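The complex appears here without one of its protein chains, the remainder shown in place.
Up next, chain A:
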Amino acid sequence: MTDKSASFIYVTFIRTTPEKVFDAITRPEVSRRYWDHENVSDDWRPGSDWQHIKVKEARTVELVGKVIESDPPRRLVISWANESQKDDPDQYSRVTYDIEPKGDMVKLTVSHEELQPGSGMLKGISEGWPIVLSSMKSFLETGQGLNI
């Protein structure tokens, strides 16, 4: 059986509302402003497909997956794989966004689970998430994302 035991948990506190965080994840016109990518799905309902599309370079689809659970604006669970590996079920990992209000802040927890130890995906996401989440925080608090 494929070893999918690796997981990461990322937490950031953002001075904003849960709705704005949920929008920042699920609305392409928002995610492109701090992520350089659009997260696109017809309706973000369980069972629907989603895609992660690079804004530059002729809009390449880089990641694909399905929506597993959706409870706006508190929780979103999706599967996640490289577009080039989409036909291999072993390559799918799982990402959970938990969005909780904490006083005048929002605690955003991103849990990335069922990753293969030593995989390229694991390396990629462990470099990528801290940058993306810092940029999201900067964008939601100041209107300006980081240069990523």
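Here, contacts are C-beta pairs under 8 Å (C-beta built on N, C-alpha and C of every residue); 3 or more make two chains touch, one makes a residue touch a chain; residues count from 1.
Just so it is clear, contacts and distances are computed from a predicted model.
Colleague: Leaving aside the chains on screen, match the unshown one to its UniProt name from "Cell division ATP-binding protein FtsE", "Alpha-ketoacid dehydrogenase subunit beta", "ArsR family transcriptional regulator" or "ABC transporter permease".
Modeller: "ArsR family transcriptional regulator"
Colleague: Specify the residue from the set A:Gln51, A:Gln85 or A:Thr109 that touches the hidden chain.
Modeller: A:Thr109
Colleague: Write the list of chain A residues that the hidden chain touches.
Modeller: Per the touch rule, chain A residues meeting the hidden chain are 6-13, 109, 111, 126, 129-131, 133-134, 137-138, 146.
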